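All protein chains but one are shown at their positions in the complex.
Chain naming follows the written order as A and B, and within any one chain the residues start at number 1.
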Amino acid sequence: MDSLVLDIAHLLAGGLVLASFMMLYQDRLNALLNVFALHAAILALAVAWQAYIQNAPHLYLTAGIALVFKALVIPLALYRIVRQLGIHREVETVVGIGPTMLAGMALVALSLVLMLRVTPGADYIAREDLAFALSVILLGLLMMVTRRNAVSQVVGFMSLENGLVLAATGARGMPLVVEISVAFSILIAFIVIGVFLFRIRERFDTVDVGALDRFRGDRG
Amino acid sequence: MNAALGLLVQALHLALILAIAPLLTGFVRKVRARLLRRKGAPVLQPYRDLARLLRKEVVLAENASWLFRVTPYLIFSATWAAAALVPTFAAGLPFSWLADLIAIVALLGSARFFLALAGMDVGTSFGGIGASREVMIAALAEPAMLVIVFTLALIAGATQLSTVAAFMSSSEVGLRVSLGMALIALVIVAIAENGRIPVDNPDTHLELTMVHEAMVLEYSGRHLAMIEYASALKLLLYMSLIGCVFVPWGLAAPGAGLEAYAIGLAAYLGKLAVGGVLLAVFETAIAKMRVFRVPDFLGAALMLALLGTLLLFVTRTR
Partner (left out) sequence: MISPLHLLVANAAALLALAAIAIGLGRSRLGATLTYGGTLAVSILTAMIAAWALLGPASVPALLRLPLGLPWLGVNFRLDTLAAFFLLVIGIGCSASSLHALGYGRHETSPERVLPFFPAFLAGMTLVVLADDAFTFLIAWEFMSLASWALVLAHHHDEESQRAGFIYLVMASAGTLCLLLAFGLLAGPGGAYGFDAIRAADHGALATGLVLVLVLIGAGSKAGIVPLHVWLPLAHPAAPSHVSALMSGVMTKVAIYGFVRVVFDLLGGLEWWVSVIVLVLGAATALLGILHALMESDLKRVLAYSTIENVGIIFVSLGLALAFRANGMSEAAALAFTAALFHVLNHSVFKSLLFFGAGAILAATGERNMERLGGLIHRMPVVSAAFLVGCVSVAALPPFNGFASEWLVFQAILLSPDLAQWNLKLLVPAVGGVLALAAALSAACFVRAFGISFLGRPRSPAAERAVDANRHSLSTMIGLAALCLLAGLLPGLVIDGIAPVSQALIGDSMPAQSRIAWLSIAPIAQSRSSYNGLLLFLFIAVSASLAAYVIHRVASREARRGPAWGCGFPVVPAAQYSADSFAQPIRRVFGSVLLRARERVNMPAPGELRPAFFRVELHDFVWEKLYAPIERAISFGADNLNRLQFLTIRQYLSLVFVLLVVLLLALAL
């Protein structure tokens, strides 16, 4: 029984890494948002399962927040934005998918080696969670770096935050206040970015952040 | 006595896969047709096709060489040998010790090598286009497959399929995310290797998209029959492989009694039916992708398999 419990925790945390990789693979915005919703849903499940294992009811709240906001509200809002901006058919071709995924693989290997080096004595499940969480964070960063479209950068940022939540739940005893404030700061960040998207769009007729470069003053 | 029984079961196994391979192809076609709300050809149609092709004369292109004529038989028997090495209803048969999973993959590689050569033998651009695309796909599918093998071998401690299957059906396995990744990767590789949608369309002759059909365009009569038979065997092989590694339940242990074999057989046929339906549903739900999108698709399989291998190291050692 016990081993099954741990196995499921492992499966969910690993599923989060897998979902991060699936996001790297997507090149269409709608598909990306679908995967992002899946990412958040897996996170909610993983957190809920941690709540069950650690017998920590406040984590259920965290899971609920993740499910409601990140798996439903934010993706739906992003769908709306994408539709309103009329970029739902946009295909991203900044760096090829193959090299990006290769880089992602290297990042996962890096985070595994790092975590295994740093935490030799730690509890197995916490150690594994930390390794997975670090991978998710790095993959989110990679996503932000390799994408040109502002919407996918937002998604990368959100998935990075999911990794933070996973790390926080793995490390037992994170206060609820912190979690709630993190969740709300993310929400606010999302709103700000959403407003910005429309402003960028109004000004430059595109949400390709590459277009912004041309308007930088310091380029001689 | 025991050895004789083993050989008997082995012979049965060899005959069985030969017998049901076209059935599986026909079944998948039928389910697909029903899903598209067509009536579809009868399930037994592939047998009739094979019989018809075997009776017809062969039309060889003017400059076809001996290689072109030998290849169909080589491909057929190499694929048959590979398929016979995968446990279907019983594990640990005498023949299964001849090769492990790596050698099975390599045997399929031999078959593909000769098929690609045969495609280039006549010297038309069709054969060349098919062969060059086929080797491109193989160049990505084979590493992915080998990394999948690594993942399995790291979990089960063996590349011998009977041992792997026995380990997978024991309680030691547990739920592992690496196994899930290996399964997804294996499905992608299987789709690519069998030339199914979205990688290749086995029913089309449109030169922009086709791979396998372009290579075998010059084949006719009994030669074509052998190649079609080999394709059917290959589909069966991958289904059996997924079945014996990921759903190994019902597999008869070495030296089991008759009823165990019967249960194994029933379970195997059930697995094939489920697998066939799933394949058909997948194929109807998805669209064919451009040829140069295939590397991303297969690259994803390679990455998944590698990820599965890497993640194995953070799981607890049992």
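Methods note: a contact is a pair of C-beta atoms (placed from the backbone, for glycine too) under 8 Å apart; a residue touches a chain by one contact, two chains touch by 3 or more.
Treat the numbers as computed from the prediction; the structure is a model and nothing was measured.
Though it is not drawn, the left-out chain touches A, B in the full complex.
Residue in contact with the omitted chain (choice from B:V147, B:A190 or B:A300): B:V147. For the chain left out of this panel, the touching residue among B:D121, B:E213 or B:E283 is B:D121.
Note that of B:F76, B:F89, B:Y238 or B:Y268, the residue touching the chain absent from this view is B:F76.
Residue B:A131 is the one among B:L24, B:L93 or B:A131 that touches the chain not shown.
Mapped onto chain A, the interface with the missing chain covers residues 96, 98-99, 105, 109, 112-113, 116-117.
For chain B, the list of residues touching the undisplayed chain reads 54-67, 69, 73-74, 76-78, 80-81, 97-100, 102-103, 106-107, 109-110, 112-113, 116-117, 120-129, 131-133, 135-136, 138-143, 145-147, 150, 153-154, 157-160, 162-163, 207, 217-218, 221-222, 226, 291-292, 295, 302, 306, 309-310, 312-313.
Note that in this section only the chains that are shown with their structure count from here on.
The geometric centre of chain A is 36 Å away from that of chain B, both derived from CA atoms.
Looking at the complex, you find that chain A touches chain B at residues 3-4, 6-8, 10-11, 13-15, 17-18, 21, 25, 96-98, 101-102, 104-105, 108-109, 112, 115-116, 124, 127-128, 131-132.
Those residues of chain B that touch chain A in the shared complex are 174-178, 180-181, 295-296, 299-300, 303-304, 306-307, 310-311, 313-316.
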